[in-house]
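See below for the structure under consideration.
Note that one protein chain of the assembly has been removed; the remaining protein chains are unaltered in position.
On to chain A.
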Amino acid sequence: MSTPMDPKARAEVRRGWLLSAPALVLLAVGASGPLLIMLVYSFLEAGQYGNVEWVISFKAWFNVVMTRDIFDGTLGFADAHLTIFWRSAKLAFLTTVFCFVVGFPTAWFIATRTPSMRTALLFLITIPFWTNLLIRTFAINQIIRNEGFLNTGLLYLGIIKEPIVMLYTDFAVFIGMTYVYLPLMVLPLFAAIDRFDMRLLQAGYDLYASRWQLLRHVIVPVVKPGIISGSILVFIPALGAYVTPRILGGGRNMMIGNFIELQFGQGRNWPLGAALSVVLLVIVSVALIVYTRFATGGQDKSHG
């Protein structure tokens, strides 16, 4: 790094920056920059009709977890907020775990097919991944609603007498998120399993390992980076989910995303919305840092 660059290399670097400049400007204006403005807004007072008053205030941050009683002015935890955080964390976690439980066998199955079959199955996983999330959530809505396919079928078969209420419950959000985010788990798992050397299994068998022991002590440790990638890729959007809880969870089963949106709509508390967004962003950043630590840790980056 310390050796001075020759003019040619320097020209090359300059050309690189010039070519990257339009993209950098676009991303700075349309993505990164606004995040900083949002951070500033979280330290302002809420305006009466939305937007903000330009007065420095820590009220929004205070309100993230605390509340002052409107009658006697005592301080207490904002139970409603904590319930929403808890629900979001719980649902995102359950979704991630369940996606792994069904995603791992699926990825394994795909990786152990013949090459042409594998390509076809991967394509089948990729299509839902690129298909509009709204449409997929809506498809689930149609299946589980009271007059939907599932209830109609069960009623017709005489298994149930009344429709089972599934829509607008936490369960519906969990099912919906598992459905929409599953490809995000399967794809990185597949990538990891695809690189897995099947001869390791042979070696394990020769040493009298059972299939379960092989799974536990050989396969899982080796494909761990894929497991971590998949889990992060599912957990992050699940935690910040907005569309799925809105369509399947209804008004009472809000997650953080819906709660943030509320602050910019009826809630008219932009600073609180901004502060909540910063909280979400911090959680996601921590998850990403943990991910880079673990996923690349095996490749000896620990001293760097």
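In this text, contacts are C-beta pairs under 8 Å (C-beta built on N, C-alpha and C of every residue); 3 or more make two chains touch, one makes a residue touch a chain; residues count from 1.
Operating definition for what follows: contacts and distances are computed from a predicted model.
Student: Given the options "Spermidine/putrescine transport system permease protein PotC", "Phenylalanine--tRNA ligase beta subunit", "1,2-phenylacetyl-CoA epoxidase subunit A" or "Carbon-monoxide dehydrogenase medium subunit", say which is the protein name UniProt records for the missing chain.
Tutor: Result for the unshown chain: "Spermidine/putrescine transport system permease protein PotC".
Student: For the chain not shown, which residue from A:I140, A:L187, A:I228 or A:M254 touches it across the whole complex?
Tutor: Going through A:I140, A:L187, A:I228 or A:M254 one by one, A:I140 is the residue touching the chain not shown.
Student: What chain A residues would touch the chain not displayed?
Tutor: 9, 12-13, 15-20, 22-24, 26-35, 37-38, 41, 51, 102-103, 105-106, 108-110, 112, 119, 121, 123-128, 130-136, 138-143, 145, 147-149, 151-153, 179, 182, 198, 201-202, 205, 211, 215, 236-237, 239-240, 242-243, 246-247, 256-257, 260-261, 264, 270, 273-274, 277, 280-281, 284-285, 288
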